[in-house]
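Structure, as structure tokens:
Apart from one protein chain that is not included, each protein chain of the complex appears where it belongs.
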Amino acid sequence: MQGNTTIAVIGGGVVGTAITRELSKYTLDIVLLEAAPDVCTGTSKANTALLHAGFNADPEKLKGRLNVRGNELYHERIQHELDVPIEWCGALVVATDESERPKLDALLDKGRENGIADLEIVEGNRLHDLESTLNDDAIAALWAPTAGIVNPFELTAAFANNAVENEASVELNAEVTDVTAVGDTFRVETVRGDIEADIVINAAGLYADEVSAMVGVEDFEITPRRGEYYLYDKKMEVDVEHTIFPVPSEVSKGIVVTPTDEGNVMIGPNAEEVDAPTNKATTRGGLDEVLAGAQKTVPELSKDDVIREFAGLRPAIKETGDFRIQIERDDPGFINVAGIQSPGLASAPAIAEYVVDLVADLRGELAEDPTFDPQYSGPPKVRHMSHAEHAALIEENPEYGQIICRCESVTEGEIRDAINEPVGARTINAIKRRVRPGAGRCQGGFCQPRVVEILAEELGVDETDIKLEDDGSEVLIGETKELLLAESGTEVRVDD
Amino acid sequence: MTETEMERAESAQSAAEAEQAIRRETHDLVVVGGGPAGLAAAQEAYDQGVEDIVILERDFELGGILQQCIHNGFGLHYFDEELTGPEYAQEFIENVAERGVDIRLNTMVEEVTDEKIVYAVSEDDGLTEIDAEAVVLAMGCRERTREALDIPGDRPAGVFTAGTAQRYINMEGKMPGEKAVILGSGDIGLIMARRMYLEGADVEAVLEILPYTGGLTRNVVQCLEDFDIPLRTQQTITEIYGDERVEGVTVQEVDKDFEPIPGTEYDIECDTVLLSVGLIPENELSEGAGVDMHAVTGGPVVDDGRETSVDGIYACGNVLHVHDLVDWVTEESMIAGRSVAKQLQGDIEVREDPIEIESTGAVSYVVPERITKADDDREKLPLYLRVYAPMDEVFVTVECGDEQLAREFERRAEPGEMITVDIDTEALADLPENRLTVDVVPKEEI
Partner (left out) sequence: MSSDTVEITCIACPVGCDVSLEVDDGEIQSIEGNTCPRGADYAKEEYRNPTRILPTTARVAGGVLPRVPVKSAEPMPKPELEDAMAEIAAVEVDAPIELGDVIVENVCDTGVDIVATRDLPATEE
């Protein structure tokens, strides 16, 4: 990889890809550099997937303003442009004790100040009719119907794919090792070669402080804050319909209970500072805390029907507790987009818009690209089709008739589509994030061998080269018989 | 027409075209699943006079899980000889082929309705809607995962269910790792310990949370002791660690409530964790069809013909309850096949007063759960049951009020080994009440 570009975006999370797509509206050369073999492998892949309404946003903080604007953008544009699951299921902040009422009222006032539509306090039967899974002790809740949930994997992939369709480049496996100013450009060194860029945008998430330090901006530190989660089977009978928050206390924000876009229920996160940006291990204590916290609002939840546990890391800047999005150097231009913890997902489109303004500050007015097409469609979703629709699709392409993942009804056609998208899936987890094989109750027990086979065939590599995620995560170590031959020092004899 | 009207007309037209893309067929019997259960049910139904049978199989070949169970130990009851899984399967595959049963491979059933409409998809045939007179559910089971066990830690490559590893090794010819720890000492775990060892991998330990193994003694001897693989009971994995690939596991001893005992932690380095921690009947289709489910077996509630609570829908094999021996799957599936045939031929009488069968005491479950057929050329009616915990020298009893219908001695009863007890069908003719209770009691209590 080498060459010149106008803008290099470092980091292919939801923020980096949203920025790249937003910039692709203009006549700019843009390259997104992502260290991992896929987009959406850091903070963006393991979070609560919420599009916060913004009632809790602090208008004094950047993240508060961007949250409110981000939610508007999802309603007004993103959901119409990108073929991404978004459900406006609404959120409830639930009080279980009279002492918590003043906090609800305060949230209501703050939300109205922030211009959030349709907020109200609901109580009594109306509350329990609205959300039947709530604890009997729930006495009142702030109801925010404009809150939503999104599929963060599909969203990030859609941003990236749409950006590439609009002529941006996305380079995977391109970890940035240094950024150096050379005259009026930056030399961005990666493990796959160097590129020259007029402007560097740092959206490196958990590594944003490290990247920033490469250009000498070292006055902030990213603290990885781990949050653990349980994800439940779609067929669980505890049918949570809205995102449920407890009233936050002085010590804890509380555990969220929420549906996902695919109809699972998810609970989490706790919050624990960890030492390394790679520490995504779940812990007994953390998971127990999550379940106990969730049971406060939805007491029927248990460990039954859990199909997955996971942890994600939020990249927090502790000193400010805010996003840091600003021009740090102006010639050549370096923009930090750092500290994007919650509500980063909800804010992503607004962050992108904000960053475009910063780029315009550096370069003067940007010229719109008349060929920009904001529409993007991902692979078809057989699991959401009627029998007739599915039948018609198979007539078009028989590979949509071969079901690979039984739990999620994912076909061979969808898996091949995921591999052949503009930013194609290259790993087992990348395919799972885009089209879901292995995301169901058997967790890939049946379909993983088939996914490995299809990936190897599409990529023209051996099955033993197929990885779960990063380098070193190959699923298979080799062929049977090889260990025995190595031990005995013999070779294969071919019998006729 | 306005633009909207035109759009509507177009979408109505495309909906109509889409409807036409569905293939429609009718068949006497649709068997969902071409493993040992589906094959035996189809074979027996055919032999009892049902000719229009379709087997829908999701894999590229028949035989189901037996094709990857390459070890011996199958068939001692049914064939009176010891076969490997593939040999056992091939016998039935040849039988259904000889009978000209319609076999559709690479075909996934998406839905079965309570009206016995079956929706199946495949690359070759597209989407087919089959209106069936009878349906046999024979989808088998799936494995419990790491998630079901709630084992915390990292999520690296190298964690497999034993069955997935078995498929990789035995069918795909791929090695999942070279230094393994196996959690769960059921037969699959034991078999995979030997398999990995003989392929040149190290097997560091087989861990079992219970105080006793869940597998056959024979497998403990021939799969572990033969190769000095340690079996550690009352221990479990409490953490898996490793960045990209498994680097090791933390193991802890557990108390009698299976809670890890603090201070007993130790680590085992390994690159692979195999989980053999239980099987779950795969009943998503059954639930979709609205059949009543059994809380203990995880399968449908069935009568003596293996008919579910929905008329004409039958279930047999591991979808009904998890079996330890395929021989019993065959026997049970033949009961289902025979019952289907009699029903389709109008040759079955339904009892006016169905008999409920209850498990009590040491018995965790009994299949079937009720007797509704008044089918009489049967001499014996076998009941399948399991106990909660191991017991030595017991009697299995079937009672109705004060009457004892059956009593059989077992030298040892274990949860891992299904027990069968036969009831004499003549004894069912005149019962004091419509309820049987099945128990397993120590010899000295009799």
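Letters A and B name the chains as they come in the text, with residue numbers starting at 1 for each one.
Keep this in mind: a residue touches a chain if its C-beta (ideal position, glycine included) is under 8 Å from a C-beta of that chain, and two chains touch if they have at least 3 such contacts.
Values in this document were obtained by computation on a predicted structure and should not be read as measured data.
**Q** Among the options A:Asn125, A:Thr371 or A:Ser488, which residue touches the chain absent from this view?
**A** A:Ser488
**Q** Using the document's definition of touch, tell me which of B:Ala162, B:Val220 or B:Ile423 contacts the absent chain.
**A** Spelled out, the listed residue whose C-beta touches the missing chain is B:Val220.
**Q** Looking at B:Glu17, B:Glu51 or B:Glu82, which residue reaches the missing chain?
**A** B:Glu82
**Q** Which subunit A residues touch the hidden chain?
**A** 479-481, 484-485, 487-488, 490-496
**Q** Which positions on subunit B touch the chain that was left off?
**A** 60-61, 67, 70-72, 82-87, 89-90, 169-173, 195, 198-200, 216-218, 220-222, 225-226, 392, 411-412, 414, 417
The working rule: only the chains that are shown with their structure count from here on.
**Q** From the mean C-alpha coordinate of subunit A to that of subunit B, what's the distance rounded to whole Å?
**A** 37
**Q** In the complex formed with subunit A, which residues of subunit B make contact?
**A** 14-15, 17-19, 21-23, 58, 106, 108, 110-111, 119, 121-127, 129, 142-143, 145-148, 150, 152-158, 161, 163-164, 167-169, 172-178, 199-201, 238-239, 241, 243-245, 271, 282, 284, 287
**Q** Give every residue of subunit A touching subunit B within the complex, in rising order.
**A** Going through subunit A, the ones touching subunit B are 235, 278, 280-284, 286-287, 303, 306-310, 386-392, 394-395, 398-399, 401-403, 406-407, 409, 412, 441-446, 448-449, 453, 463-464, 467-484, 486-487.
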